[in-house]
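Down below is the structure, laid out as structure tokens.
The complex appears here without one of its protein chains, the remainder shown in place.
For subunit A:
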């Protein structure tokens, strides 16, 4: 087991090495303004046997939980996803795609994960061009982290008396993101949690049988920095091994950057059954010059709401919404089914936005037309649904020949990264809600009011019966008066009979 605890400050906020006190596997430092990332790497044979068996069915599995609380991203922890519970999965064999094992386990670990098996509940990701994409995707807007926290305490804390360990597990409730990543090649599970940029005390304690490395870092700009690189400097300490922190400075290529602007998303009123999500972007200028850049929005839409790819194929229509085109939508998306018969989690889509062409930067909007599914009837006639914010970023092409090897803070398999070429850099725009304090919007969906449904069955039956009876009565009237025979020909027969006489 290995652990890496990283405090990350902004550029120019470095601390003095002398302020870090290292004593017998415990590191203490001053209170600083920083983001924090904890990463635990667990070899597969260190896991409980049931989890080992579960991971044995996977070629790769990435679970990414993102808090719906807005947070400021700090270099280099820049990759963003829509808030919610994301899962990317490649089964070890096709049989595992139809097995309910993964879904059962997810339900135990996270509580109320609405999936039956990957084949039915997940969507497939395109794997033709970029093989690094996982095979299946799953998403839901929220999960309950408490079963996971209980499990973490049980498995990771040495005894129930270890209060500091339990407190650390409890802090996951406030994490801005939690990643659980496994792939068969590395044979290890990586648990990565991050907490937002805030005031916090530098503190770390080593744990038995665990190599713990603590970094107090800040972004930096060393002289030799290439345009596609990020620079980091700071202090590194291996607990129980180092007597004092060692200074470090390094640079690495990163596919995720900070566009240093923000956006908000809200629905146009009234929402009706065809709500339009309005994205307001603060800046219309690309984050870098002399590179081809265009803004994109990546949505993970729960099954209650969907986009119609046919509607999003007309250039005039797209232009009127400040959209360039629909770059990707997961398939299939049923355009008619009600929510309550739809098994798939929903759909993901990538839209290229079209910023106004102006010399100076200014705020602008793009509208995303969506459609609601019918939801189950409910008391009161309305059901509230949550529609998460998209991830918004400028996708810019890096120079020919640029390589992006893995870096210590790299995240891959985010759903959208596999939809771009390997030289694309994602300049993330920060979501900053103007209404409310969550990265999701609520829609009040009209449904059939079960309180008023008492008379529907009887009333419908009665109306149909009455209508039917009225027509039967009229038919009976015709039949009893004229029979079912042909009138004119009977008349003709009478004429014929007269002639014969």
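A few remarks follow.
We adopt the following convention: a contact is a pair of C-beta atoms (placed from the backbone, for glycine too) under 8 Å apart; a residue touches a chain by one contact, two chains touch by 3 or more; residues count from 1.
The rule is simple: contacts and distances are computed from a predicted model.
Name of the non-displayed chain as stated in its UniProt record, restricted to "GPI mannosyltransferase 1", "Histidine-containing phosphotransfer protein", "Exocyst complex component 2" or "TBC1 domain family member 15": "GPI mannosyltransferase 1". Checked against the hidden chain, the listed residues A:167, A:225 or A:273 yield one contact partner: A:273. Among A:187, A:244 or A:444, only A:444 touches the chain that is left out of the view. In the full complex, the hidden chain is touched by subunit A at residues 114, 270-274, 310, 314, 316-317, 319-321, 332, 335-338, 340-341, 374, 376-379, 381-382, 444-450, 452-454, 456-457, 459-461, 463-464, 466-468, 470-475, 477-479, 481-482, 484-489, 492-493, 495-496.
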